[in-house]
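Every protein chain except one is present and positioned as in the full complex.
Let's turn to chain A:
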Amino acid sequence: MVVGVLALQGSFNEHIAVLRRLGVKGVEVRKPEQLQSVRALIIPGGESTTMAKLAEYHNLFPALREFVKMGNPVWGTCAGLIFLADKAVGQKAGGQELIGGLNCTVHRNFFGSQIQSFETELSVPEIVAKEGGPPSFRGVFIRAPGILEVGPEVQVLAEVLLPSDRPAKRSAASENLEEEAVAEKKVIVAVKQGTLLATAFHPELTADTRWHSYFLKMLDEDSQEASSSMALSSGNLSLSDPPKYELPIIHY
C-alpha cells in the first residue's frame, strides 16, 4: 500500500515520517502523473495559497478533482482542509482555486494570526472508538482554519470551544453577521464525508498516530485488498532509501 502525500509545500515530511512509523510508505506527489501510482492522498498543512499556486502552475487541479471523484481516500490537514472544502471564505484578494468535494464552508485563518495559534486537548469519540487510546487528542492549531457549516452527509469528528478572549479579528466588511453568531460558541475542526477526511489541526506534529491509522483504515474499507496490505507494505520500505532526518516532536 502506498499513500501519496502532496509535496508542493508545507508539512509533507512530517506526514511521511508518521506513515513510516506506522510501517507504511508515503510517496511525495508533485505532478499529476504521480497520482496514478497511489491509492490514497494526504494533503498536508502549509500555506494554502502557496500550495494552490503551485498546483495551478503544474496543472494539478483537474487530476486532484478526478482523484477525489473516483472515491480514493483523501485526508487534508489545515491547508488541506481548505483545499477539500466546497467553499472557503477569508481568502486572498482574487480568491484561490480549490479541489472541493467536501460539503462544508471553511473560514481560512479562522483563529487569527500566529499569536492566536494554540494547542488544546480535543475530545475525539470516533477516533477513540476505532483506535482506542486516551479519550482526548492534542490538537495543534497553527493559524488554523475553522469549519463554519457542514452539509447533512458530513460527520463531525471534533469541535473546539472558542476561547472567550478571542480578539475580534474579522473586521472585513465582506463577512456577514450570521457568521459572527456561529463564531461565538463552538467551531468544528474535524470532519469525515465518505472517503474524505479533514482536520483543521496538525496530527502530523504530534507523537499520537491515531488519526493516521484511522485514515489508513479508511483505505482498507475502500478496497478488496483488506488488511493484509498493511503487513505487506512494511516489507516494501527499502533499505536503500537515504536516511531522513526529521524534526523532533515536542512533548511536555
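Things to note:
What we mean here is this: a contact is a pair of C-beta atoms (placed from the backbone, for glycine too) under 8 Å apart; a residue touches a chain by one contact, two chains touch by 3 or more; residues count from 1.
Simple rule for what comes next: contacts and distances are computed from a predicted model.
Entry comment: the absent subunit's protein name, as recorded by UniProt, is "pyridoxal 5'-phosphate synthase (glutamine hydrolyzing)", drawn from "RING-box protein 2", "pyridoxal 5'-phosphate synthase (glutamine hydrolyzing)", "BTB/POZ and MATH domain-containing protein 5" or "Vacuolar protein sorting-associated protein 21". In the full complex, chain A makes contact with the omitted chain through residues 7-14, 30, 45-47, 49-50, 53-54, 57, 78-79, 90-94, 108-109, 112-115, 117-119, 140, 142-143, 202, 205, 243, 245-248, 250-252.
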